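Excerpt of the complex: some chains, original placement.
Chain nomenclature is as follows: A and B, assigned in order of appearance, with residue numbering initiated at 1 for each chain independently.
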Amino acid sequence: MNERRKMEKPAAEGAVDADTNELDSRPNAWGRWGHDDEAGAVNLIGPEQVKRAAGLVRTGQVIRLAQLLSSKTPVPKHRAGLQHFMHRDGGDYAAGSRRPGGFQFGEDTVMMPLHIGTHIDGLCHAWCEEKMFNGYRETTMRSTGATRLGVEKMPPFVTRGLLVDLVRLRGRALADGEVVTRGYIEACLAAAGLRIESGDAVLLHTGWLASQAGQAEVDFNAEPGIDHEAGLWLAQQEVAVIGADNFAVEVLPFAPGTVFPVHQCVIRDFGIPLLEGVALAPLAASGRLEFLFVAAALPIVGATGSPLAPLAVL
Amino acid sequence: MNERRKMEKPAAEGAVDADTNELDSRPNAWGRWGHDDEAGAVNLIGPEQVKRAAGLVRTGQVIRLAQLLSSKTPVPKHRAGLQHFMHRDGGDYAAGSRRPGGFQFGEDTVMMPLHIGTHIDGLCHAWCEEKMFNGYRETTMRSTGATRLGVEKMPPFVTRGLLVDLVRLRGRALADGEVVTRGYIEACLAAAGLRIESGDAVLLHTGWLASQAGQAEVDFNAEPGIDHEAGLWLAQQEVAVIGADNFAVEVLPFAPGTVFPVHQCVIRDFGIPLLEGVALAPLAASGRLEFLFVAAALPIVGATGSPLAPLAVL
């Protein structure tokens, strides 16, 4: 993973020069890993972080932190759901399809929005002021995809995972619109005797996802989540990725006058991807708050995100 | 992971009864993990295997073993390629789209065959004699997907990976149609001082994938790979998964009179999934033959397989 620690090189096409970076009015991590870096905060996970994380394995239990993906997986109204199509199935054989050499098979195709179920927001998913993370211009993303910061440029996450169990802290699932403040997070960590270190994966358990299970209609307009202050603080703690068991990691509705302020700060300013829709209930039930965390996006060229199946190894 | 070690329970709908299993004429692992098991050989990976694998991490280097996914990812002629569509991109903003609260975003959808690039063949992908692994009837898979053995039933793989580097053994990429025999595999392992143990992930480096790079047209009808004898032997060694840097793990063309005989034996008889199209060149270049291996399919309900991004942690 040390190949990620890049030397500063002349800026590539689409990257702004250092002067421009400095003019950006928002606190950010631009240029920190080189002006042509497209990986962002995952660079904080070096070999030491990986080794330390592997050393956390105690019981050997593996927990998949992913929602099932199907046409029933809830999506907000502006997205279409997943569709799954069979090219060949058992019915075809029942209807008489030939089986040369005895061989029979099933085969299928899927169509899905990339921000569905448990998924990662790539670094080109959200931005503001015409510039993406590290100063890349928005015009690098067109109908054929993103030539900069595509999810295929994001290395896998193998690092220490920290479960911030807000449900345990509050003794209940958080309410829609309830802000997960920096104070909440610090209280959770303090109760567990844990401290965020550089390169950690921080997973926030709000209880929202479990509370939606079995609902005919999921409301994607209100949920508990972090506010801008908490997001900025997490970024300053040098987390590599922030996940939550909700739709957007951040609280909905937004603070008045803002729209996805955490996305703007965390993804665009600091190059930290968000893991959304993470299924955290089984992990929370295990009681383990520190573990080996592994997640790898599908390397879809030029994509803004990817469904994936993150793992906690206990 | 111990929850996978199921008690024998009354057979579920779609599962055949024990008598029927016993009548099946082929050597198999049916019933081994219960008559209603849908996970197969991944059951061989218990907590001890996970812990041992985590203990293999030495340098902390992480290698992603996945091909990039795009419309250029080669697929055999009977499959359509991946398509990637943008719902919102930087061009829209350049053309004047509004940015409420300053927020800007890109969003996309992908359509792809599930057996594309680096992917796993689920246990319902291949069968014969009307029955799938563990005796499930083929009629459990219809146009709406597989109600049995779908890829969402396959737990993640966190286990010891073994690289069987046939390219190193032969001093060259294997030739199209060249059989990777049991002997080849044993020679590789012996040279490395390694021995397959129950629950291992075995990855076969043939050199085929790297040899196709940059080809205008990839020929999916001829490649080096294992034959039925090697597949059966690996199954009897209790591997949890078999991967290779080729299209079908098994040699093409098939032995005369057979069609995908390894798929029939390994997947259907023994419940061992195949990992196809694994990008092994960087791993082989590292020289490490034993490592922590992690792979997790997208849990697409009723699907016959899934693209994924397996990892080797060195």
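Heads up, the rule we're going with is that a residue touches a chain if its C-beta (ideal position, glycine included) is under 8 Å from a C-beta of that chain, and two chains touch if they have at least 3 such contacts.
This is a predicted model, so every value here is computed, not measured.
Engineer: Enter the number of copies in the whole complex; the displayed portion holds 2.
Structural biologist: Spelled out: 2 chains shown, and the full complex contains 4 copies.
Criterion: only the chains that are shown with their structure count from here on.
Engineer: So if I superpose subunit A on subunit B by CA, what angle comes out, to the nearest 5°?
Structural biologist: 180
Engineer: CA centre of subunit A versus CA centre of subunit B: separation in Å?
Structural biologist: The separation of the two C-alpha centroids amounts to 24 Å.
Engineer: Name, in rising order, each residue of subunit B that touches subunit A in their complex.
Structural biologist: 1-2, 46-51, 54-55, 57-62, 64, 66-70, 72, 79-80, 82, 84, 86-87, 89-91, 93-94, 99-115, 124-130, 137-146, 152, 155-156, 158, 254, 257-261, 263-264, 292, 294, 296-305, 307-311, 313
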